[in-house]
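This is the structure, below, for whatever I ask next.
Complex shown without one protein chain; remaining protein chains in place.
For subunit A:
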Amino acid sequence: MFHWLEKHPFLFSVGVFVVIAFAGLIEIVPNFAQASRPVVGTAPYSTLELAGRHVYIKNSCNACHSQLIRPFKAETDRYGHYSLSGEYAYDRPFLWGSKRTGPDLMRVGNYRTTDWHEHHMKNPEEVVPKSIMPAYPWMFENTVDIDTVYAEQLTVSKVFSVPYNKAVPTKDGSVTVKMGKDLEDAKAMALEEAKIVAADMKDPRVKAAVEAGEIPEIVALIAYLNSLK
């Protein structure tokens, strides 16, 4: 039979394709609808938080930090409650990572402050002696691109029905994450958020930039890290 098949490349290729596609169908399809349901309390990212997420991705922070707490005592002791599927319902892409060169950041917002992050990004060793993390000084100089962030918010709300401007249930009532009416509005909202973060920061350049209506990458990144709870 197989000698016969080896003389018919087309049928051979069809055979190979069917055999390899099989596992994917069975493993991936059944769970798809279920895994996209958010758990109570999970809300979409605000404009500034999403901008911070872009900075996080741009610098491949996920290469060294995971965002997935496994259900082991040591991990829940160290990082907090283990991860639930629905907590990631608005994560496009997912950022679980595959390597923990540094600690997990899934709930870093619970135990680190704006001030801590600011110093840590400027000089990690000053905050954590012997840290092997490099410094990220350029984040204090580069400004974020709110246009692209707003485009993403529009896209996910239109294409994937992510609930911006809608009430999202939480344990005590509900929250509404606002998205700008237009690009100008989005920029103004992000700047308001940025002012709150920058108020807790020390770097004079950051303060001056925010005063002048610009948002340095570090401000957005810290807003994102603070939102991880």
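We take it that a contact is a pair of C-beta atoms (placed from the backbone, for glycine too) under 8 Å apart; a residue touches a chain by one contact, two chains touch by 3 or more; residues count from 1.
Criterion: contacts and distances are computed from a predicted model.
Q: With one chain of the assembly withheld, which option in "L-lactate dehydrogenase complex protein LldF", "NADH-quinone oxidoreductase subunit D", "cytochrome-c oxidase" or "ABC transporter permease" matches that chain's UniProt protein name?
A: The missing chain's protein name, per its UniProt entry, is "cytochrome-c oxidase".
Q: Quick one: which of A:100, A:178, A:202 or A:229 touches the chain that's been left out?
A: Only one of A:100, A:178, A:202 or A:229 touches the chain omitted from view, namely A:100.
Q: Looking at the full complex, which residue from A:48, A:68, A:121 or A:198 touches the chain that isn't shown here?
A: Per the contact definition at the top, the residue touching the missing chain is A:68.
Q: Which is it among A:40, A:57 or A:199 that touches the chain not included here?
A: Result: among the candidates, A:57 touches the missing chain.
Q: What does the interface between subunit A and the hidden chain look like in terms of residue numbers?
A: 2-3, 6-7, 9, 12-13, 16-17, 19-24, 27-28, 31-32, 35-36, 57-64, 66, 68, 70-75, 77-78, 83-103, 128-138, 145, 147-152, 154-156, 158-160, 183
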